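What you see is the complex with one protein chain gone and the rest in place.
Order as written gives the chain letters A, B, C, D and E; numbering starts at 1 within each chain.
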Amino acid sequence: MSARRAVCPGSFDPVTNGHLDIVGRASRLYDEVVVAVLINSTKDGLYDVSERMDLLRETTADLPNVTIDSFDGLLVDYCKRHDLPVVVKGLRAVSDFDYELQMAQMNHGLAGVETMFLSTNPLYSFLSSSLVKQVARYGGDISTLVPPVVAKSLAARFRDG
Amino acid sequence: MSARRAVCPGSFDPVTNGHLDIVGRASRLYDEVVVAVLINSTKDGLYDVSERMDLLRETTADLPNVTIDSFDGLLVDYCKRHDLPVVVKGLRAVSDFDYELQMAQMNHGLAGVETMFLSTNPLYSFLSSSLVKQVARYGGDISTLVPPVVAKSLAARFRDG
Amino acid sequence: MSARRAVCPGSFDPVTNGHLDIVGRASRLYDEVVVAVLINSTKDGLYDVSERMDLLRETTADLPNVTIDSFDGLLVDYCKRHDLPVVVKGLRAVSDFDYELQMAQMNHGLAGVETMFLSTNPLYSFLSSSLVKQVARYGGDISTLVPPVVAKSLAARFRDG
Amino acid sequence: MSARRAVCPGSFDPVTNGHLDIVGRASRLYDEVVVAVLINSTKDGLYDVSERMDLLRETTADLPNVTIDSFDGLLVDYCKRHDLPVVVKGLRAVSDFDYELQMAQMNHGLAGVETMFLSTNPLYSFLSSSLVKQVARYGGDISTLVPPVVAKSLAARFRDG
Amino acid sequence: MSARRAVCPGSFDPVTNGHLDIVGRASRLYDEVVVAVLINSTKDGLYDVSERMDLLRETTADLPNVTIDSFDGLLVDYCKRHDLPVVVKGLRAVSDFDYELQMAQMNHGLAGVETMFLSTNPLYSFLSSSLVKQVARYGGDISTLVPPVVAKSLAARFRDG
Partner (left out) sequence: MSARRAVCPGSFDPVTNGHLDIVGRASRLYDEVVVAVLINSTKDGLYDVSERMDLLRETTADLPNVTIDSFDGLLVDYCKRHDLPVVVKGLRAVSDFDYELQMAQMNHGLAGVETMFLSTNPLYSFLSSSLVKQVARYGGDISTLVPPVVAKSLAARFRDG
């Protein structure tokens, strides 16, 4: 039964403690978890895709059944190509809800791919990559929001930028 | 890894096509699925618990890895007693969202039990047991909302009642 | 084309300025509007159904194409019996939304009855019959929330009760 | 009574089965329905306005009381110029709700134009032009999401693009 | 300026860590804070009003500018009688939102009383008195959800009950 493999898709620009909470919990619920960075050619990020993958590799190094990948195009095509029948996502708040449900229903309708939503740890319910970048840009304290390696990288990025 | 067993809890008074959509999809995602009817002593139902379980047994007979049970008390205690690390629930609409997320966060905090939410099939997004009972009470057509055995049972119940 | 007749269903226990805003706007959009009081045997109201209808008749007397009626059972059955292809409802807030959309989708699926939602006048977005009764019970000022005849009736009801 | 004419405004870039569901239902509720494409000079579309109108004309050819038009500027000005007292829109999900209610309240306040919301067919609740374009861009199957002429046009557009 | 006094109204049946978070923060923002228990004659609680007030007194003993009271009738009448121009409430989730905004708008309209909403600490976003009672009834661990004196009282109540 292939349901034992799952994918956690996202932009991860950069990975936050909220992402790691979902990935960590998914890694205890599935035999293998692929964290897949979306390559979005129309939207510039702070980090390029290979940098995002490096930060994900460092921060999930303690989770032996987690691997890092990237994908272009439709998530359902990636899922079918890699035999990943389940998408795992975190739901933070009601503003995530409609869009995520619509995507989940479309992915199920297009390709039978199931999306399993985990409720976000309340500690991280206010957390997003864009908020983290906004705080870091102005030298705010992000040590409780991202792992140390990401905090260090963001500080360097904004100091040099 | 015990994550291959999951529970679908609910009142199921009576089971609808919406419930069966979630149970069927869960049965393809987990090795074993327990459908557990909540025994709620303070709320009268149309069917008693053993009748609800009978209707569930009949309508899931084609799913060999699904079993029917009932529980009293806290869901997390039931999960721990029966080694069920995962709850699977359907999310229909935003009005379900807050309550379900709060329960999921509490169950995770109390006992490490994870709740995985599946998006409801849009065809059943307006469907609930109480709507079905309201329509059936006045002789409305419920043949697309519940399986035939439930439709027949509801017709008899309201004709005799 | 029968779409020129519409029904405004509800409990109207009692009618408020918010209800009258919707009924008045519906009366300008349709040739005939029937305001239909739901007879709900399981829920006690402050006013009985004939009293609610009397208050509706008095407060819509200036709208010649509005008539007052009551119904028992399913709204769609009432609509079919009286050749009313359109239900008009006000949407106040997001908490109305899910339930109303589900009812609308079910009524369309069961009987092809369409529900047209009007956005509530912002002035009345906080207004409901139960809030009005709660304020009136303690002698609060409801003169901006209901028409004078209803304010007078509520004052008498709570003074005598 | 001019309420028998209604307008369905939108971007329609391109028209989907969800749009056609709303337009078709509106055509049964009003004597005449104008589908009006918003000319938005600040936002590039996949199709230009005349192409969107052509696709609308082809896909509503079976609805004799539907005409296709375009407009620039405020919707309420267009409504007043063309004696269209009613706007008909579909509501898909709660994320549409706030914005649409605010626009409806403003259009009513500015010019007395009423907006009637129809609940979207649940089959199309996940559907939007931008999702369709995203799926089509990567060669995904959109045959259940748009009419055949639109599917064909999108395939050609992305093959040639 | 009387705005330096505020009231935190509620049922407090019993007080939770979520309530205490809001009361504590209010006590740092206002010179005096009155915690006012609503006397609701139509709804039975687990604790009677004087017991709820005792638990509130014990758990706010370290906040010198907080006093405990109870009220019957409309909150705005209580506010006017006691010269309390500001109500402070916590907002947990979107399901609280509509009702609370409607009450706030009505209280402002009726009597000029302002409601200031504080965002709930995410740690307590899933917390309510009824959830606490449900967990305690079945012997679940509530030590992170309520202060020790409340946990002890609930344990005694359900052991004896």
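Heads up, the rule we're going with is that a residue touches a chain if its C-beta (ideal position, glycine included) is under 8 Å from a C-beta of that chain, and two chains touch if they have at least 3 such contacts.
Just so it is clear, the model here is predicted, and its values are computed rather than measured.
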Among shown chains, those touching the left-out chain: A, C, D, E
Touching residues (missing chain, whole complex) on chain D: 73-74, 76-77, 94-95, 97-99, 101-103, 105-106, 109-110
Where the unshown chain meets chain E, residue by residue: 1, 3-4, 25, 28-31, 85-86, 91, 94, 97-98, 100-101, 104-105, 108, 114-119, 121-122
Hidden partner interface residues of chain A, rising order: 92-95, 125-128, 131, 134-135, 138, 140-141, 144
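Throughout what follows, only the chains that are shown with their structure count from here on.
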Furthest chain, CA centroid comparison against chain B: D
Centre-of-Cα separation between chain D and chain C, whole angstrom: 30
Centre distance in Å when chain A and chain C are each reduced to the mean of their C-alpha atoms: 47
Residue list for chain C, restricted to those that touch at least two other chains: 94-95, 97-98, 101, 105
All touching chain pairs, where touch follows the definition stated at the start: A-B, A-D, A-E, B-C, B-D, B-E, C-D, C-E
